[in-house]
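Of the protein chains in this complex, one is absent; all others appear in place.
And now, subunit A:
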Amino acid sequence: MTQIIVVTSGKGGVGKTTSSAAIATGLALKGHKTVVVDFDIGLRNLDLIMGCERRVVYDFVNVINGEANLNQALIKDKRCPNLFILPASQTRDKDALTKEGVGRVLDDLAKDFEFIICDSPAGIETGAMMALYFADIAIVTTNPEVSSVRDSDRILGMLQSKSKRAEESLEPVKEFLLLTRYSPSRVTTGEMLSVEDVEEILAIPLIGVIPESQAVLKASNSGVPVIMDQESDAGKAYSDSVDRLLGEELPLRFITEEKKGFLKRIFGS
């Protein structure tokens, strides 16, 4: 059975696209045929982070409008044979996404793929609603700060009332919390909420904590999903999250402050 996973948040800039790219790549690396779909019509970010922006010919909206077929629009990842990207259009407006159109494309993808990852735009407008409507699983991407937590709570409400599963009274969407841009030192100083705080407020199972990391920026700039950088803390944390998504139980890493060595203390890091 194909699983449709929406990576969502309400708030912008929390790491949805970074996480979509990492999780899709991680699932594909584990041998699962995966496609990642960019729902952020008009912005087009995912293809940059996946490093395939120069290979975009047709996009999601072209497929919905019947101007291209899926095979023409899907981009095969160069690094990972099980991974495909369905890019967003940069030029069209968000209203191009209709329930029927999106449903049709997802149905078609489900014939071929084990996992469909939907990278949601920010907000609670049409684009975000379309991205979550068909989901079986939601990865609620949240930063450890009050406004992001509040928006995530809002999105959880939408998942409970506005998703297809809710409307048709099916088994509810499985919700997971992915805490991103986590900075243990800023938790200690009280500038940020702790893992426990966020878990307490949102009350959904935690699937991973991704530390604030230089590696993410480096990865996006070079167009390689950060999960490919297995030397980095963020890369490892995303791998753990993918394993947990697949049912493994792993302890959390990178949630306590790193003790700085003597030299680092003197010279900085």
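As a working rule, a contact is a pair of C-beta atoms (placed from the backbone, for glycine too) under 8 Å apart; a residue touches a chain by one contact, two chains touch by 3 or more; residues count from 1.
Please note the rule applied: contacts and distances are computed from a predicted model.
Missing chain, UniProt protein name: "Probable septum site-determining protein MinC", from among "Probable septum site-determining protein MinC", "Putative amino-acid import ATP-binding protein YxeO", "GMC family oxidoreductase" or "Transport permease protein". The missing chain, though absent from the display, is touched by one residue of A:32, A:104, A:150 or A:218; that residue is A:150.
Of the options A:68, A:137 or A:201, the residue whose C-beta touches the omitted chain is A:201. Per the touch definition above, the residue from A:71, A:161 or A:189 contacting the chain not shown is A:161.
Although one chain is not drawn, its touching partners on subunit A can still be listed: residues 124, 150-151, 153-154, 156-158, 160-161, 201, 203.
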